[in-house]
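Below you'll find the structure, written out as structure tokens, and then a few comments.
With one protein chain withheld, the remaining protein chains of the complex are depicted in position.
Read from first to last, the chains carry the letters A, B and C; within each, the first residue is number 1.
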Amino acid sequence: MIVMKGDATEQQVAAVIERIERAGARAHVSAGEFVTVIGAIGDDRELIAALDIEGEGGVERVVPILKPYKLVSKDFRGDAPVEIAGRLVGGDNFCLIAGPCTVESRAQTLDTADVVKSVGATMLRGGAFKPRSSPYTFQGLGREALTILAEARERTGLPIVTEVMDVRQIEDVVEVADVIQLGARNMQNFDLLKEVGRTGTAVLLKRGMSATCEEWLLSAEYIAREGNERILLCERGIRTFETGAYRSTLDIGAVPAVKQVSGLPVIVDPSHAAGKRDLILPMAMASVAAGADGLIVEVHPSPETALCDGPQALYADKFAAWVADVKRIVDVMGKVIAGGEPVAVNA
Amino acid sequence: MIVMKGDATEQQVAAVIERIERAGARAHVSAGEFVTVIGAIGDDRELIAALDIEGEGGVERVVPILKPYKLVSKDFRGDAPVEIAGRLVGGDNFCLIAGPCTVESRAQTLDTADVVKSVGATMLRGGAFKPRSSPYTFQGLGREALTILAEARERTGLPIVTEVMDVRQIEDVVEVADVIQLGARNMQNFDLLKEVGRTGTAVLLKRGMSATCEEWLLSAEYIAREGNERILLCERGIRTFETGAYRSTLDIGAVPAVKQVSGLPVIVDPSHAAGKRDLILPMAMASVAAGADGLIVEVHPSPETALCDGPQALYADKFAAWVADVKRIVDVMGKVIAGGEPVAVNA
Amino acid sequence: MIVMKGDATEQQVAAVIERIERAGARAHVSAGEFVTVIGAIGDDRELIAALDIEGEGGVERVVPILKPYKLVSKDFRGDAPVEIAGRLVGGDNFCLIAGPCTVESRAQTLDTADVVKSVGATMLRGGAFKPRSSPYTFQGLGREALTILAEARERTGLPIVTEVMDVRQIEDVVEVADVIQLGARNMQNFDLLKEVGRTGTAVLLKRGMSATCEEWLLSAEYIAREGNERILLCERGIRTFETGAYRSTLDIGAVPAVKQVSGLPVIVDPSHAAGKRDLILPMAMASVAAGADGLIVEVHPSPETALCDGPQALYADKFAAWVADVKRIVDVMGKVIAGGEPVAVNA
Partner (left out) sequence: MIVMKGDATEQQVAAVIERIERAGARAHVSAGEFVTVIGAIGDDRELIAALDIEGEGGVERVVPILKPYKLVSKDFRGDAPVEIAGRLVGGDNFCLIAGPCTVESRAQTLDTADVVKSVGATMLRGGAFKPRSSPYTFQGLGREALTILAEARERTGLPIVTEVMDVRQIEDVVEVADVIQLGARNMQNFDLLKEVGRTGTAVLLKRGMSATCEEWLLSAEYIAREGNERILLCERGIRTFETGAYRSTLDIGAVPAVKQVSGLPVIVDPSHAAGKRDLILPMAMASVAAGADGLIVEVHPSPETALCDGPQALYADKFAAWVADVKRIVDVMGKVIAGGEPVAVNA
């Protein structure tokens, strides 16, 4: 819907109409007393987006009526759960993803994997390639970590979630990963989104640090357009002026807001938002109560010596008690943690 | 703690020390290989704050070690509940404050008050003086509204929460109010904080739209310094780049973060954060699960015709069902809604 | 302009129309293929604002066409300069306001006033009442400072700019001040805006730390509605995630953006935005180049010992050189610093 300026000339109105029609849409003109409003009608987003009409003379404002995404909208896909290695995520199936921030060694990873398995979690997480702000910090074990994760998967039966930072890592990662994680800093790495979309492996798409909900869903749309609709959205906190109280501002309102417009499951990462161990539990419980479809948390046998993000890792030996607390809210929400043996799925 | 620049001269170090001592504190110098660090020691915040030493030559950075607030810190006051008209807020006592955004008429207010009473809420809210961004919008009924609120209080026995915007309104408001609300826009109206602190009436202090948690607590300290420590902190959403998904970004992490350092109860206002009716319930449930000590929500018999903030008002006739949903989380948290008859308190 | 939801019923459309007409406006309905758009037509902002129609059933979105402010818009008032004590601010008249952050003593203030006078500045600033985040920091000398400012005014002939924080200070302040400063924290202290508007004394209205440009202008509208249109807008930096590089993010784009829609002069305060002495000059020069109508800066004879904001005060003995640098950009912009003797004005 294009609102013309009060003093737009007839020629300017005609130029807008012509441009709409040239793009293959239909124009519906409504000349009011003070302003003229022109609707561009067509149900093809590509066509509407191509208009890019804001530069035209006499245009006051363009008000989009259609959501700019389609495949990931609830209108289009409904809100069916996503299936991952025989486990469902979404609906009543609560997804608990846990594991070390980073794969540091075989022992640390397998020990943590055993703990994660024992509490009935849904999947095991662990980073092989780590995006770090500074080139001087530990960047992950890389391919060696993938081998360790494969062993952990074999040993526990848990599906693996691990991050890809670069298109050249995809080939190796998909051999091990059941879910490819795309980090906050790569939410608008569009070529990576496309390539990951082509793999057919499920994706956990973290929200960018300053991305609007709409931009987040548009990034999911990039993946879906390549034919891959098994996407888990992951809220991990946004950047605001508050820097002392916690690490990132967990945007709890985004959980129900995004679920209203998109049928994709929304997972919350309270570890990164908290940045401090004591805040993870209340943030996790709040996320479940807000309607999140799952949690992804960091667990470490010895957080004091962790090579990355130790202060926000949960103690492995206290993890069962932590999960029990979260489970009380999961119960109230009428959900069950989708761990244990895979359910039979007709995918 | 003052970190000197690497190239600070001896004279500059001496000047800083002299200044610390002149202010009545003691200086503790630690000359390292690369930098010299000077501690200013004293347990009087007034004294330390007076130093304001950042402008001194050779000073790289001042790192405060003591929290800048004292009376509202958990270290000082513990986390005892706050008593209001015989009801406790904090600890296991969950506080549910409900009522119209604005007192529009006697009938609308009394009808709403009856509903609020019937669901067992703790207090009745209602605005007489409304802070509005535009001078062209409805600004509240003023003193007439106070009379209506007094009648609602008489009728239901519920304590009244109502806002003060100006020191000249205090005298009238304290006759009716059990809790004076200070709005987000007035969080740093320091003269108002002081005057309200002198009344002895309890205060609900909303967090400013872009206030850090520390600034919020410093504003509470202004009130406490006047001898009034019956303060409820109220998180109502902060301003971020996200504008489409909801009205304000509910800062759920601030709830446990503030409760860790301050013993004051924290109430959440999900209505203003949501801005849309459908988002209020998930935000409210999340707040309870995050450890909030209470909620303040807007209820209206006919939100479509409300003079202010209709889209974020709950329907009065559906409010009992809404409260039942929230109560499921309140139960899990081991709390009870502190409504009904006042408990006996030895205040 | 009200955009109805795609599935809005005829009854819902009729309800919206009835509501518009009940408010005294006219409704113009445009039923499109996908959505129905209803225009509410009337040129009275009060009337339109009163609609508050977003809560109505079936309403997708309300798109305001009219700016919500009127008296401070360029359409209404043009861009005539503002006259203050015989000096013009705006147009080609560049306004340089300088002086201490806070009046600390008679000597400090008069010495600074002499320096400010000697460089040909337009006005003298100095704080009597200081808004401070912490109750433990220096809060200003209060009425004693006003007496000192009156002496400085007598001595130098410079008009005085000083802040009011509370309605009860107005009576004393207007006896001394040629311009009442309203601080960032009070930008939405609506009762204070109204009272200051009633004084007839000119106003310097600082932008709130997280206020949009539209909210800033709405606050100016509050003042103008009381009959006082001698308003200087003051950009002083906004709060963002960046905290290390400077004190506040100077929103340089707001200067031309606000000047496009409002005819009021825009002054910039680079001292508060910089927070560090070295950054004040480049920020000041940038402000002039962006089209600002003036600057307000802090000058102190001995910043190291200042009781408030020393690190962002310019050295009094280097101020003439500082002004000379700024003046090179003022010259390029075709403006002159409106200092010296007052020009004859037919106000």
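One rule holds for everything that comes next: a contact is a pair of C-beta atoms (placed from the backbone, for glycine too) under 8 Å apart; a residue touches a chain by one contact, two chains touch by 3 or more.
For clarity, every value in this text was computed on a predicted model and none was experimentally measured.
Colleague: In the complete complex, the chain left out here touches which of the visible ones?
Modeller: Hidden chain, whole complex, touched shown chains: A, B, C.
Colleague: Could you tell which one of B:Ser219, B:Thr240 or B:Ser271 touches the chain left off the display?
Modeller: The one listed residue touching the chain not shown is B:Thr240.
Colleague: Of the residues A:Asn189, A:Asn228 or A:Ser262, I need the one that contacts the missing chain.
Modeller: That would be A:Asn189, which touches the missing chain.
Colleague: In the full complex, which of C:Phe76, C:Phe241 or C:Tyr315 touches the chain missing from this view?
Modeller: C:Phe241
Colleague: Could you pull out which residues of subunit B are in touch with the chain that's been left out?
Modeller: Counting only subunit B, the missing chain is touched by 1, 3, 28, 30, 32-35, 37, 39, 41, 60-61, 63, 65, 210, 239-241, 243.
Colleague: For review purposes, identify every residue of subunit C that touches the missing chain, sorted by number.
Modeller: These residues touch the chain not displayed: 210, 212-214, 237-238, 240-246, 249-258, 260, 273-274, 278-279, 282-283, 285-291, 328-329, 332.
Colleague: In the full complex, which residues of subunit A touch the absent chain?
Modeller: Interface residues of subunit A facing the absent chain: 15, 45-46, 48-50, 52, 54-57, 68-69, 131-139, 165-168, 185-186, 188-192, 209-210, 215, 218-219, 221-222, 225, 239, 303-308, 310-311, 313.
One rule holds for everything that comes next: only the chains that are shown with their structure count from here on.
Colleague: Please work out the Cα centroid separation of subunit B and subunit C, and write it as a whole number of Å.
Modeller: Taking the mean C-alpha position of each chain, the two centres sit 27 Å apart.
Colleague: So how far apart, in whole Å, are subunit A and subunit C when each is placed at the average of its C-alpha atoms?
Modeller: So the centre of subunit A lies 41 Å away from the centre of subunit C.
Colleague: So which bits of subunit C are touching at least two other chains?
Modeller: If we look for residues of subunit C contacting two or more partner chains, we find 210, 239.
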